[in-house]
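Step one of this worksheet: look at the structure below.
Note that one protein chain is taken out, while the other chains of the complex remain in position.
After this line comes chain A, so read on.
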Amino acid sequence: MLKSKTFVKKTRSGGVVKIVREHYLRDDIWCGSEVCSECKPETTELQKNAYIESNLCAYPHYLIPDTNVVLHQIDVLEDPIIRNVIILQTVLQEVRHRSAPIYKRVKDMLHEKEKHFYTFTNEHHRETFIEREPGESANDRNDRAIRVAAKWYSEHLKAFKSSSDGLEVVLLTNDQGNKQKAADIGLVVFKCEEYIKSLIANPELVDRLALTDNEKNEISKKVLFPEHLPLSKVQAGIKAGTFLQGTYRASRDNYLEGSVFVQKDGEESTEVLIQGLANLNRAVHQDVVAVQILARDKWVAPSSVVLQDEGAAKDDAGDEEDEDKALKTTFAETAKKPTARIVGIIKRSWRPFCGMLNVSQIKESTRHLFTPADRRIPRIRIETRQSSTLAGQRIMVAIDGWPKDSRYPNGHFVRSLGGAGEKETEQEVLLLEHDVPHQAFSQTVLSFLPKMPWVITPEESASSSYWAVVVDEGKREDLRQLIVCSVDPPGCTDIDDALHCRELDNGNLEVGVHIADVSHFIRPGNALDQEAANRGTTVYLCGKRIDMVPELLSSNLCSLRSNVERLAFSCIWEMNHNAEIVKTRFTKSIINSKASLTYAEAQMRIDDSTMNDDITISLRGLNKLAKILKRQRIQNGALTLSSLEVRFHIDSETHDPIDLQTKELMETNSMVEEFMLLANISVAQKIYDEFPECALLRKHPAPPPSNYDILIKAAKSKNVEIHTDSAKALADSLDVARVDNFPYFNTLLRILATRCMMQAVYFCSGMDSDFHHYGLASPIYTHFTSPIRRYSDIIVHRLLAVAIGADATYSDLMDKHKQSALCNNLNYRHKMAQYAQRASVAFHTQLFFKSRGVLNEEGFVLFVRKNAIIVLIPKFGLEGTVFFDSKDKAGPKLIYDEEGPVLTVEQHTFHIFDKVKVTISLDASNIQHQKIRMALLDPVIPGVSVPAENPEPPSKKSKIDR
């Protein structure tokens, strides 16, 4: 049967068109229920005995939620207890129209077998399709469609009463009018809250209920925030230039302050300041907002105080004046920045936030405040009756809304991640908070992995016709006879590089870098490729690795392990004995690594003059060349910077860190590094020559001179001069910077220099003109050598493969805009991976100190601040802050001189690089943000330093027992 749907639409050019769509109705759409004998479905989704223990309906029943229930209560529907739900097509379409993320979640549920969710295509069912009546709004029509479908179900199922134990359908709606109308036509209908509360066995579900708007008409409270402007007005304002659009970023240190980066047409993006609760107007970090610049006389300077929203829940009225008062500090006229207020929210970017519950002081209260782990997110008010269980746990909470009369946004509990302080939980939290995709790979992704017959045992492969074909095609060279070996850190399972070196007949040396040929397995555009592109990088946490590609590839097929045949992408140079490159070539190859060595093993072979096997000779050749290469590179002005990296000795049983040490660097480390750099540079040049518009490169911009101020000042305090005119000058002056009786000085300087640097980033050569890599002093650079753990390398592999004619190109590879977008994602993922890594190290350091109790250690002053010094403990690579003022008691007299910078505390003056002794302990008073606390031991300043002997480690007391 054919019906046509007619509607009028406004076109973009302002015209009005009438659109007619054909709409076909069918009579063979099955109901999806097991009890039904009339429809003849291929599979049934809805169970026969659909029991949920509820004191409202004691009979088995199917649920039909309406659109708003699905949109607002998706967290409840996702609970495993909720099963046998009919999602009507009308509902699904409306959800899709209104919220893409929720639509995706609904789709996921529909695919899950155990949930028994069923989509009923009521819009195409002959008996449930309805047409819009005159005078009926689109929403009313959809509500009616839902009622008609529910009615159809209840009558349809009635026919099988005998076999179904009184199976019913239950309509869930929060709309009073809809509920009344449904009841009038004899449907079983409940409000969502009513129904969820009636579930006897699962009281915790109630917490997940999102607060709906119609609940808040209690008493009209004082309005705290100005109304948000409607979107149409906001858009008109942006068009007219009275408002500006930008992304809101909350300040980490001050909850009453934030900034918005606005981009005006053709102008550089500028940052505008937002200050005060009312001006912030309920914006949450990362929301896209519209702002209005305030009059110039209302401009303020960013306050330098640290303000945290702490303490008990504030009453919704009255307090904000006190809060704002804290902001009113005096400031110089020059420090004023453009200040604005937020007038409207264009797009919320609310996600579920991790954090902890602040249990309300009032017993029996069900309303509690939730403090997110991210300080930039405001506290959220949630309702829960399980506060006692949730206290001390890390939980996830979603924001439902932020009414204008509420001090805090309202939210609901999503799920618990586990006890705070537990390793698993904390790891999950830091992955979630750093937006690291860490779910298991989906079936679709895994389906693109090579099928198992692909893995050929070494015996077979020698004669395998597959190899022969590949080699015969001339695309892949057979390099199996070469003496190739890999050198990696101990315990490395994703080996992506291997090396060889041999003498040629003409006396020159042939050096090869062989990189795992990941692009052979990951073909462009498939789900595996998309997943890898999204993940961007493998994330290494302490004791855990979050892979970019599935393990079969990362640890097996692509890992260049010894004595197995592997596909590789080789970069082979012919060099003379002065390490000058005579010839460079690239080829896809098959290699058979002869040994997988650790840095220490390789070093031992080189040093042991009794060993003279092929591998060792090869290594010695490599080492010799690497030294020359390094010297050349340093002569060119490459920087050797320093940052302390720590390694944890992890207990194999408990996986707790038992000891930590800073990473040791050996000659072999730098040997591998040199050749990787050389390969990267060679490849970068090749792909740039071949594809000047779309080569994926990596650059490291030179830092602005002002970045070096701190370094120059610090060096000057020790009468050392640092030149920062060029990388070369900096490298040279760092090399000669020495102070007698202070061997660690040079390392400290290098650590400081590292802090002055900019971030290196990926970019597309067609979109930028500055390619220089400052740190490596190379005019061009890219990443080629770690395709197993970096997606950028996969793209570079593909580009190189096309350049040498070993692979075909595809359109996205040559599209500089798409490439540029990809670079942005990779840069973001890299940054986040780094943060996550650091957070993981910090967490393990805390665990370590928790087990160690209090330690007294020597350290150096790295920075001097207004009210604190930052101390570096070289032994642990640990940095900590010693505060001289505290909240509750009057601090000692502090005189800060910015020029030094020096800080005088009472009589003692602290300079950068001063040697101090501190006591280190774990401060677990704030369970969410546990931190390492340092206190001064030596020099002794009365009232500031602490006595050397601590009778009992304070951390033990506050440790949570679990």
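What we mean here is this: a residue touches a chain if its C-beta (ideal position, glycine included) is under 8 Å from a C-beta of that chain, and two chains touch if they have at least 3 such contacts; residues count from 1.
Here is the rule we go by: contacts and distances are computed from a predicted model.
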Determine which name in "Torsin family 1 member B", "N-acetyltransferase domain-containing protein", "Exosome component 7" or "BHLH domain-containing protein" the UniProt entry assigns to the undisplayed chain of the complex.
-> "Exosome component 7"
Hidden partner chain, touching residue among A:39, A:100 or A:138 | A:138
For chain A, residues touching the missing partner are 4, 6-10, 14-20, 132-138, 233, 236, 239-240
